[in-house]
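Below: one structure, written as structure tokens.
A single protein chain has been omitted; all remaining protein chains appear in their positions.
Right after this comes subunit A.
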């Protein structure tokens, strides 16, 4: 009797999570497994996809330096974007946090507002400002005689980093903001009463405490930047490919699905390893303080 009840109780969580679990398996795990399998299939210009098991695509990625360069570029852009958002976003969040009531909510809205606008629209904005001879800023600066040639922005890594950093900034600011909320409101006064100046307070009291927030923001920004598609597609176009745009091209232009799948799988695996690894490192480093 009680054994039966216990058994039913043990089954209840599974039964209750079943719908969500099925959705998860159906729309995430199955396509993921199929993508991985696809990366081992063969492909030819005329024969299309052949469901056999070969390592051709993986060999191509491993040996052709084109792919190494492309992955290196992807992660370089992601790292630079992360650094830029951390460098600008952390002080931004700190200043925001020190503002008084009304201004605080206003500027929080300004920072989060872009999240409501599509990434495509935001990136196209950069293109409108800096895109070649017709870009608004370029036109103005050239007519003012400040520059003779348009500022190189489109199809450059710098442009991609700047545009990506703009898109990713809210994630960093929110993450640091959350860490700042956990600070004791009197902590700066405490440090001040012990004789610390403003620079010392920021360097020795504030920074160490918001570092976990900066790092978790960095993980979010890094993984989103490395797998970003819209911004690299618009700024980088066909000339400057990253992993996501390359996979897209293999799927939709070359129609070499297996190769595209291999690129996508490699990106996913690399990202998971980096994110899980750095997360573990951060948790170990800050275990003493934030348990």
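Here is the rule we use: a residue touches a chain if its C-beta (ideal position, glycine included) is under 8 Å from a C-beta of that chain, and two chains touch if they have at least 3 such contacts; residues count from 1.
Heads up, the rule we're going with is that contacts and distances are computed from a predicted model.
The listed options are "Cholesterol oxidase", "Succinate--CoA ligase [ADP-forming] subunit beta", "ABC transporter ATP-binding protein" or "Xanthine dehydrogenase family protein subunit M", and the UniProt record of the chain not shown names that protein "ABC transporter ATP-binding protein".
Considering A:57, A:138, A:209 or A:245, the position touching the chain not shown turns out to be A:209 (whole complex). Among A:186, A:254 or A:279, the one in contact with the hidden chain is A:186. The chain that is not drawn here is touched, among residues A:91, A:197, A:237 or A:277, by A:197.
Counting the whole complex, the residues of subunit A in touch with the unshown chain are 184-187, 189-197, 200, 204-205, 208-209, 288-291.
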